[in-house]
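Below you'll find the structure I mean.
Missing here is one protein chain; the remaining ones are kept as they sit in the complex.
Then we have subunit A:
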Amino acid sequence: MTDLGPLIPRNREAHPDAYFPDYKTSVARSPNLPLLTMESGPSEETGPTFGHSAIGALDNNLILNWTKGAAPAVGERILMHGRVLDENARPVPNTLVEIWQANAGGRYRHKKDSYLAPLDPNFGGCGRTLTDENGCYQFLTIRPGAYPWPNRGNDWRPMHIHISVYGHSFGQRLITQMYFEGDPLIPLCPIAATIRNRSQLDRLVAPLDMAHSRPLDYLAYKFDIVLRGRRQTMFENKIEGM
């Protein structure tokens, strides 16, 4: 197997701090000691692959997949789409993108969610797809509602969709959240605020994308994702041993 080179070290400034007291749960769940830094090796540079055979035809259609196509979910119909790239701006093809979210009222279909907003009998809230050869992905879904959570006295999560991406190596593994353009709850949210770098937070806010919306059917939001890159990909013609 060719050695594609080590992963580019993670820029921790671009990520949230582990300890962020306004997000109360982080206080007892954040390491006190520094991380052990080391150049990536085979365990981080390889990763699982997922075939198209495992993915069902409706897996990226959350409007229909809970009822296997029998009845559509209630709410604002949206297309969520974008590209997965690496830090060298190369597309990441055939990688698994998974999402989960609350329904239009802000209620999750999870045994532990007891929010008084009702479940939608036609909405499960879970989807997955593989990126195409250009790193593109898309989901049809319902725009999730905001919901309250027990943190400070009156905290509400902005509308958001959780996203999990693999990339091609275990060291690229990433989970994040997509927010929606114009949501006034974003600046109030302590989880969003864990990201101190303003431009990094802005990049989690998906713009309304009228060009990809479908008249009389759905609106669109665009959300691009960048994963860690490999160092040698920038220096493919380097002299051996340099």
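What we mean here is this: a residue touches a chain if its C-beta (ideal position, glycine included) is under 8 Å from a C-beta of that chain, and two chains touch if they have at least 3 such contacts; residues count from 1.
As a convention for this text, contacts and distances are computed from a predicted model.
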item: Name under which UniProt lists the unshown chain, selected from "Quinol:cytochrome c oxidoreductase membrane protein", "Protocatechuate 3,4-dioxygenase alpha chain", "Na(+)/H(+) antiporter subunit B" or "Light-independent protochlorophyllide reductase subunit N"; value: "Protocatechuate 3,4-dioxygenase alpha chain"
item: Chain not shown: contacting residue from A:Gly47, A:Pro72 or A:Pro93; value: A:Gly47
item: Identified contact with the non-displayed chain, of A:Asp17, A:Asp132 or A:Glu181; value: A:Asp17
item: Touch residues of subunit A, complete complex, unshown partner; value: 1, 3, 6, 9-12, 14-18, 20, 23-33, 35-44, 46-50, 54, 56, 59, 65-66, 85-89, 96, 98-100, 108-113, 124-126, 128, 162, 164, 170-171, 173-177, 191-192, 194-195, 197, 200-201, 203-204, 225-229
